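All protein chains but one are shown in place.
Chain naming follows the written order as A and B, and within any one chain the residues start at number 1.
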Amino acid sequence: MSTLEFDHVTVRYDASTVLDEVSLTVPDGGIVGLVGESGSGKSTLAKAAVGLAPVHGGRILLDGEPIRLRGRHRPVQMVFQDPFSSLDPRMTIGESIAEALYRPESGRLSRAGRRAEIARLLELVHLDPGRSGHLPGELSGGQRQRVALARALAGRPRLVIADEITSALDVSVQGAVLNLVREMQRELGLSMLFISHNLAVVRYVASQVAVMEGGRIVEHGPTAEVLGRPQHDYTRQLLAAIPGGHDIPTKETTP
Amino acid sequence: MSQRWIRIVKTPVGLVGLSLLSLIVLLAVFAPILWGDKASVVDTENLLAGPSAQHWFGTDNLGRDLFFRVLVATRLSLTLTLVATALGTVIGLVLGTAPELLGGRLGRLVTALVNVFVAFPGLLLVLVFAVIFGVGARGAVLAIGLAVAPGLARLCQTLVAGVTGLEYVAAARITGVNRFRIMARHVLPNVAEPLIVNVTITAGAILLSFAGLSFLGLGVQAPEYDWGRLMQDGLSGIFVHPLAALGPGIMVVLAGLAFNLTGEAIAGVFGISTPTGTGTLRVPTDETPVTDIPHDHAADGDLVLDVRDLSVTFPGANGPVRPVRGVSFGIAAGEAVGVVGESGSGKSLTALSIAGLVEEPASIDARHLTFCGTDLLEEPASGQTRDTLLGTSLAVVFQDPMTSFNPTMRIGAQLAEVGRHHQGLDRKKASARAVDRLRAVRVRDPERRARQYPFEFSGGMRQRAMIGMGLMGSPRLIIADEPTTALDVTVQSQVLALLQDVRREEGAALLLISHDVSVVADVCDRVLVMYAGRIVEDLPTADLRTRARHPYTRALVAAVPAMTTDIDTPLATIPGHPVEPAQVPVGCAYAARCPLATVRCREQDPTLTAGPGGSRVACWHADEPADVVTAEEALA
Partner (left out) sequence: MSLWVLVTVSFLMIHLVPGDPVRAALGMTAPTELVEAKRQALGLNDPLLTQYVHYLGNLLHGDLGESITTQLPVSETISQRLPATASLAVLAFLVAIAVAVPLGVTVAVATRRGRRRRTELAFAGGSVVLGAIPDFLVGVALVAVFAVGLGWFPVAGRTDASSYVLPVLALAIGPAAVLARIVRVEMLAVLETDYVRTARAKRLPARRIYLRHALPNAVTATLTLGGMLLASMVAGTVLVENVFSWPGLGSTIVQSIVTKDYPVVQGTVLVYGLGVLVINTLVDVALAVLDPRSTIGEL
């Protein structure tokens, strides 16, 4: 796995600046949580890293090299929010994963090799490999999100971006997906940019947190620091707004 | 695929369409072989004769039999149609996929050009092309084929754009699949059905265009003939015998209908995607246990809302489906009651049916349903009185503030309506009250805001206005169905705070539906937990996190990470899936996912039974400790 570095990245759509010189580093093997409200630019940052948003300024580096956004086996892969539109309804889940499979330089993967690899990936996300012939319509939302994760891992990426991957799921399923994300990080050493509007979810999976507002990162640091002793007013507002009646940290508690 | 074709034939429209189409194809193939000679026999005895036993449609100016000529003309008419359709479709596909494949400026140019041509009606384009390609069958094919291309291209572009915006295409792009392969594998197969439908319907239109063009004398030229040509020949003699002109016309209409109906039938079958899985589980019928527990926390007289044994039933393919199955609860004046549950638990439907907003084909049954002492089940003596009561005393706040206002009406007018219809206010007073109510829900500059349209309001502002709309009267109960789900957290907390203030100021009770346990815990006094259309637990909010008695409630609370969750242990998960309303099992609906389930649970449905402190629970194993299921077990 690798280090992803956003270096003063600016993204504009027509006249409006959606990302304003954003700098952020996702360390090797770490999960960085990105929180913010709708329109803050957090999804745009993810899209920029996979070439789906036009970058007007700054650089995106992977291990110090400009990130490759063309051709096969792109080093950064992404899992999307909506489990119902992120899989082609006409392709079996095996085919969806196969399309993204890593192919060695020496040539094509044998049929058996490909099947074995698909089975390995499905097991990795705790799905029965026997289901590779199923269509997405036969799977529940949580299972589809696992398939999406398996597909993202199929191309042997150096980093994975998860964009609100649990916000469309029912609460009883959300927990299982979050557990899986933590397990991947622990066992594969996966580097991840984990985007969510839910602070409690980010707190649970991420070792670092970055808070975005209006296209800028207003606060960034270790999760316990940022959520325990927030420095920026906006972070404090976000924390105060969480339902569930917990103590609102105040400025006085900072050292 | 073959199953779908069978389903098309099974619909009356599809049957008629396909039969007509087969008939026409058969005619096209065999008519010239069988009757080609008869159609060209010159009968000088019978020039321009009317219909007779010998000549059903009469004869033309050379005495040729018109009936056979109409039949024989099928081949040419159909051939021209198919060739022009193929031409139009190919060009349409190329132009339609070009913007996506070319990308950038070139792609935008293609889109712009197609848009310009689409603005002009097909017939006008046909005429222009007919000028260029000259009069005759070949010119007509080129003209009509080119004229339908822009329309198909535009359709294709719209469909393609719809699919390329989806996440699975983005995902394929990120994994490095090139754009031609994305088009071939992901996009075209997913737009094929609407395209086929439209090409079929376009073929019908093309057939009519040929008839029209030949009719104008610009299409097929003598001695060849198609239906349009025959019609034009017949028109001159319409005084003598109209059938000469109408006969070929009838064929044109039949053939056009054949294409249209077939297209509609395909559209209908592909549009409906009913899940094919047939449940082996039976739908529980009337022998569901009756829960007749008095609401002992409050005397009946104090109840704003009293619901007993409420069920909602939908007709289903395999018998009636009942997403709400016997729900009983009461809300005291000023009380805030929350309802939590996963999607499909019936919580929203419960709220909507109380508000009288569930429509046919759903039916609502209850043993008892009163609001402010008025029986809502009885047919009212005066509909107006009841509407006024509900319109002024019951406020409803919906989930999606973006779609819950009429986009073509000013916000102020939408509020003022309530005053005009239920409170007898005149236009001026109603407007003034609307502005006042917007102020009451802390909308800044309410005079100006009242004159704005919904699209000028942010989500949070709309939700405030929605609450303000409920405050036009003096609500005794506010039903809020996921009022903050579509909002950001900071806005959510403001809207929840507003609901609390309104409740305090107006003394209104609140029924808050939410999937988020923490939201309900923040706002409500009491929580109803719903699962598979039933209330499984009814408990004070204070007990929710620590003293819940139903294993489902406990699991639901433990599964959601909070700011205090231990981050070193895996989150609790609930194995399996929520129950589908069409497949509610016998016994306790939660048994299949429950760590405590025993044989009894799978056979007998537990009733909602009163416990200590006015709480209620429906579980044979209430209060038994259950180990939280860990991730690995849940996934196995």
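A few points about this structure:
By our rule, a contact is a pair of C-beta atoms (placed from the backbone, for glycine too) under 8 Å apart; a residue touches a chain by one contact, two chains touch by 3 or more.
Values in this document were obtained by computation on a predicted structure and should not be read as measured data.
In the whole complex the chain that is left out makes contact with B. Here the missing chain is touched by one residue of B:R7, B:R367 or B:H421, and it is B:H421.
Only one residue in the set B:P32, B:P242 or B:G316 touches the chain that does not appear here, and it is B:P242. Note on the undisplayed chain: of the listed residues B:L82, B:V253, B:A432 or B:A497, the one touching it is B:V253.
Contact with the chain not shown here comes from a single listed residue; of B:F57, B:F215, B:F329 or B:Y590, that residue is B:F215.
As for the chain not pictured, it touches chain B at residues 112-113, 116-124, 127-128, 130-132, 134-135, 204, 208, 211-212, 215-218, 231, 235, 238-239, 242, 245-246, 249, 252-253, 256-257, 260-261, 264, 355, 357, 359-361, 387-388, 390-391, 396, 398, 400, 403-409, 414, 417-418, 421-422, 453, 455, 466, 469.
One rule holds for everything that comes next: only the chains that are shown with their structure count from here on.
With centres defined as mean CA coordinates, chain B is found 31 Å away from chain A. On the chain A side of its complex with chain B, the touching residues are 37-38, 50-52, 70-74, 76-78, 80-82, 85-91, 96, 99-100, 126, 140, 148, 151-152, 154-155, 170-176, 178-180, 182-183, 197, 199-201, 203-204, 227, 237-246. Here chain B touches chain A in the complex through residues 166-168, 170-177, 185-186, 189-190, 342-343, 488-493, 496, 515-519, 521-522, 555-556, 559-565, 567, 570-574, 577-578, 631, 634-636, going by the rule given at the top.
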